[in-house]
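For this view, one protein chain was removed and the others were kept in their places.
Let's turn to chain A:
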């Protein structure tokens, strides 16, 4: 009964979404205020019914309703309750429902939070969001409903959630990432609404900026969480694999990063308007492309797509419709956009354009690298693999170049900046950055490792060029405190996010070059010296978990001969699926992680043990957190709220 209620609510949500995608749009064209006014209640209705559907699915999981196919495949009576909740998005059907529910959350947020927008714009924006919701709901109802039943004979026990997913990571990573992915649909809808209304102006940029910042912040956090999860869950301590699935989330991130910078120029200077619109469209299309790549099965093999084409074809059709339609609209409308503001080659506008070019080129590079093997295979040109050596060889230089320009942009001015002024401002930060980079790199390792020195120098360069800019701003103020409080939140948000980049760069450089590992065969009583640490293996004992049995190792760690801590790596056997999993033991630290994973049991009671020393690995996620905080802080800037208050006062 309850699952049917879920299906029913989903259908109702679809009906409302279909009305939402037509009525306010027509109202906006014909000037019918009443029709446009339907947009807000309809958005709330879609959200309401999709929430009911989510609750129904959650209820089916919590009550072990194995007559529902999706629950039977992804849950088990022994599964702890919190994993039952997160199992809602543990598979294809449920994660699509989560996707569309989050889309409804964003639609609701736009409906509630933008009282100050002209009515015709808000009607168009919500309409476009309704179309996206409707398309995904059709996809769910026709090809992947999570409420389908096994009837009449249903299993008494579920197949269990994949052990890899029985983790805190599954609880937080997909919702956060989807918040980012789907949030880009807001920027997309604003762009389409602006194109439709023909009013592509700075006001449009100002409206969509906070939304884009928040979506970008979620996307950053989601990718960071995914990397962190992979690091501790998969058992060998990697944090980025250039896997197509990761690339699918990196591409929208790169374009969204370009977009938030380009929106800044459009809002402040009224230039790059059509380019900004194109970025907003591309960012969301890449989200959809990522969904297509991940869901259709083409990644496993192009032939998997042909054997079960229904889902893949649906997404492909939607992709073609969205990309083709929005680009067509863009081609018709963007030509008429003119901007009369001027700027020279040496100006902040140009530098931000450089940022945009580098980000989009790196995104294109990731796209080419991800799709190339698929295309070659489809054309029967042979099977090749494009992996980390390719991506690193191209991505690292592009990003390094971008950071160099980031420092220059920090002190540059709008319209025109004399190159000699830039030199005067920046020679000192540049010299200090290089010196500091070389000194720290040498002091840390005793050798000058090229990539580490480069990474540290770039990180210092970001920091010192911003300090220079900050001093420029502070000099015009009477007191230091005045300077600190006078800057806007969006300025501090930017500082924080750029500091995040510096921290991230340090983490990447250090952990990539200085990671050390030892693979050892250890018996009870064996010990191993490694860096300043001594690891003593005390043997293994059996432990019984709720839905697994575990061989838990005990390793005493001494730091410079003194007892430091005891670590318990595990090898778990999940009984329902018969899958064995490595549960690593971690000793996290700001400057290094100790990472212990157990391999197989060897003959004679010995175990294969892998010990890793990971310097600065936490800085990767610390950087992502700082960027996230920066994005949120910028979006909370006074000027976005002030326009709300002002509109309220005017009314």
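What we mean here is this: a contact is a pair of C-beta atoms (placed from the backbone, for glycine too) under 8 Å apart; a residue touches a chain by one contact, two chains touch by 3 or more; residues count from 1.
FYI, contacts and distances are computed from a predicted model.
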Listed names "3-isopropylmalate dehydratase small subunit", "Thiamine pyrimidine synthase", "Autoinducer 2 import system permease protein LsrD" or "Cytochrome c-type biogenesis protein", matching UniProt entry of the absent chain: "Cytochrome c-type biogenesis protein"
Candidate in contact with the missing chain, chosen from A:39, A:79, A:102 or A:299: A:299
Omitted-chain contact residue, chosen from A:78, A:105, A:323 or A:376: A:376
Of A:29, A:154 or A:390, the one touching the omitted chain in the full complex: A:390
Of A:361, A:378, A:404 or A:573, the one touching the omitted chain in the full complex: A:361
Touching residue (missing chain; options A:64, A:95 or A:145): A:95
Chain A, residues in touch with the chain not shown (by the definition above): 73, 90-92, 95, 162, 164-165, 169-170, 173-174, 177, 198-199, 201-202, 222, 226, 229-230, 234-236, 238, 241, 243-246, 248-249, 269-271, 290, 294-295, 297, 299-300, 304, 338-345, 350, 353-354, 357-358, 360-362, 364-365, 368-369, 372, 376, 381-390, 393-394, 398, 519-521, 577, 580-582, 597, 599-600, 608, 610, 639, 646
